[in-house]
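Showing chain A:
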Amino acid sequence: MKAIIFTSALGILAMISEIIGLKKIILPLLIVGLLLTIGVNIYTEWNYTQVYYGMMLADNYYVAFSTVLLSITVLWLLLSSESYLNEEYNRGDHYALILFSTVGGLLLVSFNNLATLFMGVEILSIPLYILAGSDKNNKYSIEASIKYFLLGSFATGIMLLGIALLYGATGTFDLGLIAQYNAKNMDNTLYYGGTLLLTLSFAFKVSAVPFHFWAPDVYTGAPTFITAFMSAFVKVAAFAGFYHFIQQAYLSIPLPMENTIILLSGATILVGNIAAVYQTDMKRILAFSGIAQAGYLLLLLPIQGELGKSSLLVYLIAYGIANLPAFYVLYKVSRIGGSTNLESFEGLGKKQPILALVLTLSMISLAGLPPAAGFFGKFYLFTLSINNGYLWSVLIAVIGSLISIYYYFKVIIRMYTSTESTTGDSSLSPSLQVYVTLVVLLVSILILGLFPDILVSIGRLL
Partner candidate 1 sequence: MSNILFFFIFFSVQTIGSAVVILFTRNVMYAVTALLSSLLGVAALFVLAGADVLGVIQIIVYIGGVLVLTLFGVMYTYQSPKRYQESIPHKKSVFILIPLLFVLVLLVQALPLLPMIDDPYQHASKVEVTGMLWLTEYLPIFEWIGFLLLVVLIGAGWIGSTLVQEDKSKGEQV
Partner candidate 2 sequence: MEIPYELIEKTILVVIVFTVSLLTAMYSTYGERKISAFFQDRIGPNRAGPFGLLQPLADGAKLIFKEEIIPISSNKFLFILGPSISMMTACLTSAVIPWGTYLEIGGRAVEMQVTDINIGILYVFAIVSIGVYGVMIGGWASNNKYSLMGALRASSQMISYEIAMGMSIVALIMTTGTMSLKEIVAQQAEGHWNIIYQPLGFFIFLICAFAELNRTPFDLPECEAELVGGYHTEYSSMKLGLYLFAEYVNMFVSSAVMSALYFGGYDIPFIEYLGLSSNVVAVLGFLFFFAKIVLFIFFFMWIRWTVPRFRYDQLMHLGWRILIPMAIINVILTGVFILFTK
């Protein structure tokens, strides 16, 4: 609750920063504020489970994932600061919208009531509909915004219908009471219709096949940093919310739902990976890679208990910290080369060795190879799934991972094999704060890859 209030207040501060003359120092102010929020949140809420007004459940799960979400926002603010240096006109509004979206994410990992879930999804999405179209001179950006908005509203409508059906079956919005109902009578079509619709709308938010059509276009059209936020933050929030819903609303996951999710997962892994192979635009590759990663994550959802939670935490953190720097490099390259095509990456290893190193490591992590964090995330996830009996699905997932190595390495190879021998353009090297952030990210990718016990032990406490 405190984190939500603080973040909202920071968002409002960002909004009025231009009026009250804090325009110049708003970025450090926000970052310090968010770090304080993280600290206060952990200090006051950890190991102190509480239900606020019957609407919010603040348990360890919430603390862990709210910390992840807030950290992603902080990292995003640091990395994206460069793109705002020469266009200060809408900085405050951008930051405000990003922080408001963060609040939505926080609601999504803590809801204890379906009404809160709906508010969380809306507060998370609406700022992003706007931000996706924030590059108003680019018609692709506007297209992305409208596509995202229309399809997102459609998904929200399905979610509302699902909530209504659940209410019709159980007579309550409270997740705890719904779980009790679920334990008592297991065969009610209204109930299953409701959960099915909710699952589908979540599948849209996490861009699972066959609800993924919006993702590539929206990711490509939106400004790069907004895409980064969507791909890192929204995916983490949506998955954490999805998992939270399934955990809270079911004492044991019903078979139809389990089968649906496993089917979605298989389709998502195959389609995401195979489609990514044929892309020539880096943004689209990242979009499809995001879809494929959603497929792996879907495997986790039916797994209940602390193991599932810790695996989700590990995977989502690994995904988030690998994705953000990749998008930063993409932004830089597009500034140098003028486009996000794969050709722009040629010779990056010589021109900008630091950026190339960053991208290499994040690609390795996304592909799930040691020693990066992504390797352990995938390893943990697959073992857990096999233990739960999803052997065939894991087989599909492994095949998908093998395919994914091809397109992740395509980028790396392009960067280091080039006939050009240009010297580095120092004007485009990252600024100090970004540099530090990148180093931190790289080090944490490596540390989490080499010493995964840190996260796993935290995950066991959830």
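Just so we're on the same page, contacts are C-beta pairs under 8 Å (C-beta built on N, C-alpha and C of every residue); 3 or more make two chains touch, one makes a residue touch a chain; residues count from 1.
The candidate set was assembled so that all candidates are chains of the complex that A comes from, given by their letters.
These figures come from a predicted structure and were not determined experimentally.
Peer 1: Chain A in this complex: which of 1 or 2 touches it?
Peer 2: Of the listed options 1 or 2, chain A touches just 1.
Peer 1: Name, in rising order, each residue of chain A that touches candidate 1 in their complex.
Peer 2: 8, 12, 15, 52-56, 83, 85-87, 89-90, 93, 96-97, 100, 103, 107, 113, 115-116, 119, 122-123, 126-127, 129-130, 133-138, 165, 168, 188-190, 193, 223-225, 331, 334-335, 340
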